[in-house]
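In this view, the complex is presented without one of its protein chains, the others remaining in place.
The block that comes next holds chain A.
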Amino acid sequence: MAQDTTALRVAGSTAASGSAAAVERRANIFGMTQQAEVAVLRPRDCGRWPHGLRAAMAARIAALNGEPELAGHYRTDAGDYAALADPSVDGSGQGLAEVMAFMDKVAVETRDVSAPDIASLQAAGIGDADIVRLCELNAFLAYQLRVIAGLRVLNEVYA
């Protein structure tokens, strides 16, 4: 394996996997995927969402989507926010109930998201830039966990 990236590691992709040659030809994409992880999890300008909270929300989205190993990868960086990595914690104890409800809906009930969901975040005092930051984190996780789920079955069938 040419690169050590979260997606390849969690999917169990190695140089011996059926997808190894194809992955090698898309090495640029796996490299940029890892850069995107840094951009949404550990940005220089994190706005209202510190790195620990971002890690907890990433772990939560992975858990909601049945990816416990990816959830574990992110939970280790969640620090004081680790409780929020558990989707059964609604965030009210941390003053983040609206944010957790929004993140859960975008992650798993995407098609049902509508204008009032954004309006309710704005009504809770969350600025537009911070709303976009939440969406980018959620959207990246949706991509990364699906690359992992897809690679895993690819390697099972094209062994």
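Observations
We adopt the following convention: a residue touches a chain if its C-beta (ideal position, glycine included) is under 8 Å from a C-beta of that chain, and two chains touch if they have at least 3 such contacts; residues count from 1.
Criterion: contacts and distances are computed from a predicted model.
When the listed names "histidine kinase", "Cytochrome c oxidase subunit IVB", "Alkylhydroperoxidase" or "Molybdopterin synthase catalytic subunit" are checked against UniProt, the chain not shown comes out as "Alkylhydroperoxidase".
Where chain A meets the missing chain, the touching residues are 18-19, 21-23, 25-26, 28-29, 32-33, 35-36, 39-40, 43-45, 64-67, 106-111, 113, 115, 117-119, 122, 128-129, 131-133, 135-136, 138-140, 142-147, 149-151, 153-154, 156-158.
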